[in-house]
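Note that one protein chain is taken out, while the other chains of the complex remain in position.
Then we have subunit A:
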Amino acid sequence: MPEIRVTPLGAGQDVGRSCILVSIGGKNVMLDCGMHMGFNDDRRFPDFSYITRNGRLTDFLDCVIISHFHLDHCGALPYFSEMVGYDGPIYMTHPTQAICPILLEDYRKIAVDKKGEANFFTSQMIKDCMKKVVAVRLHQTVQVDEELQIKAYYAGHVLGAAMFQIKVGSESVVYTGDYNMTPDRHLGAAWIDKCRPNLLITESTYATTIRDSKRCRERDFLKKVHETVERGGKVLIPVFALGRAQELCILLETFWERMNLKAPIYFSTGLTEKANHYYKLFITWTNQKIRKTFVQRNMFEFKHIKAFDRAFADNPGPMVVFATPGMLHAGQSLQIFRKWAGNEKNMVIMPGYCVQGTVGHKILSGQRKLEMEGRQVLEIRMQVEYMSFSAHADAKGIMQLVGQAEPESVLLVHGEAKKMEFLKQKIEQEFRVNCYMPANGETVTLPTSPSIPVGISLGLLKREMAQGLLPDAKKPRLLHGTLIMKDSSFRLVSSEQALKELGLAEHQLRFTCRVHLHDSRKEQETAMRVYSHLKSLLKDHCVQHLPDGSVTVESILIQAAAHSEDPSTRVLLVSWTYQDEELGSYLTSLLKKGLPPAPSGGS
């Protein structure tokens, strides 16, 4: 029995270190290879030893697919390929390929240089790893080997995020990675065609949330920034370097443009400049507006946003500053925050979630006095705002995608177990498909019934089509032909052609049946009666009375003869070929019932 097996090594009922193994049609594919932000020990990477106890990973895995550049989807890649050892192909989109190494390098620096970890992957390893990458384009069907093919769809989560369809023969799996069904200021919405996969593996971060319209949030954000700037205050927006930061930049940039504002906007340098460079390059991956206007002006070539210098923080007058990192726990954003916190005219806007223990979390929960290092107490007078800009699909979006792809079953990953439970129930209820939510290390097995394609000769098909008059999708049609199976290919051809190909002579198989009729009249008359009887019954068949006294119905021959022993019985000889088996047996059963009494006044 063919089957699809799915085992999450990470992201099963959990968020972080996404890594899912899929076996389909005898091929093994690994989807994503991420790290977990919550751990600093071995648990931060997926347990690759699960894949094969001893033996090379390359022999076991046919390919690895990375959906996008976030570290929880690609963070373990150098470790996996260089330290554990994998030499097969790694597939990802072009933007991911470009941006991924930057983030990996950054991650490595923090782990090795700041935390002083040993036995971590090196810069060289990142480079070596990236050499194994094969880049794919959107909607391009990539043939991994003769049977396995993959295809990328737009996912809209971050620049270059993609969903992947993995297909072997007629079986297929779609893995969404992270995706977003509502477009934002720089990216479009995820889209997939009706590909009807056997299994859809979807993220479910917001399984129990239906979000408010994005416009309210944007408007609120702009209004707050605008008001503060008009008052002459300074706005600090702590962000992470990639993803949301670009969205907010575009948002502010266009607003500044529209409203003719003059206050400067700064972006703290570092990672960002390199990243912005890539955003400028991959215009085709952005949304409609940016794509359409880039000929006049590339939206990522910011006019109002300039690089930040440390000295600017003390400048008088209003300004807006984007600074890293996003949770105010260290670095430039914290420095600026300390400088500006004392003035009630200023404002800090937190655009994302903050982990407990960070300064960001403290101020968001309402603390107005912070104890800094060296027993300093920082009193916060500036306004603190929270804005949630998130790029995951909400419950409705997930359902929408499931509706678009029309899968046979759904598997949830990348979310919390409790929330998944709700969504699972909903999906099963509304689409009437099976839904699974395996934990890490748990295997889901889906039996499949793959359809086997059979080639049919055109002549045969046309002949058969000519017979039926009206198209009717629901009725199965009977078709006569010969199935030839030859070196794992199947062909359906007409029997004559099959005979010719195989060099066989045609044999005719004829069935003959005698039906005894109680009738004392002459053979001719009996035949006549049979003829009129059949003629009245079989309206849409061609019934003929031949001059030699026999009756034909299509190709079936009926002859009446006298019984050798019993003169009051006539024997009807019914003869038909194998091809007309259906009609022949019907006729005999009809004749066995006897003829209706003669209309004329006989005996």
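Criterion: a contact is a pair of C-beta atoms (placed from the backbone, for glycine too) under 8 Å apart; a residue touches a chain by one contact, two chains touch by 3 or more; residues count from 1.
Please note the rule applied: contacts and distances are computed from a predicted model.
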| item | value |
| --- | --- |
| Protein name (UniProt record) of the chain left out of view, among "Alkyl transferase", "Annexin D4", "Glutamyl-tRNA(Gln) amidotransferase subunit A, mitochondrial" or "Integrator complex subunit 4" | "Integrator complex subunit 4" |
| Which residue of A:T208, A:N434 or A:T482 touches the chain not shown here | A:T208 |
| Residue of A:Q288, A:S451 or A:Q508 in touch with the missing chain, whole complex considered | A:Q288 |
| Given A:L77, A:V320 or A:A395, the one touching the chain that is not displayed | A:A395 |
| Which residue of A:R217, A:K345 or A:H541 touches the chain not shown here | A:R217 |
| Positions on subunit A where the hidden chain makes contact | 182-183, 185, 188-189, 191-194, 208-220, 222-224, 226, 254, 257-260, 287-289, 364-366, 383-386, 395-396, 399-400, 403-404, 419, 422, 425-426, 430, 462, 465-466, 469-473 |
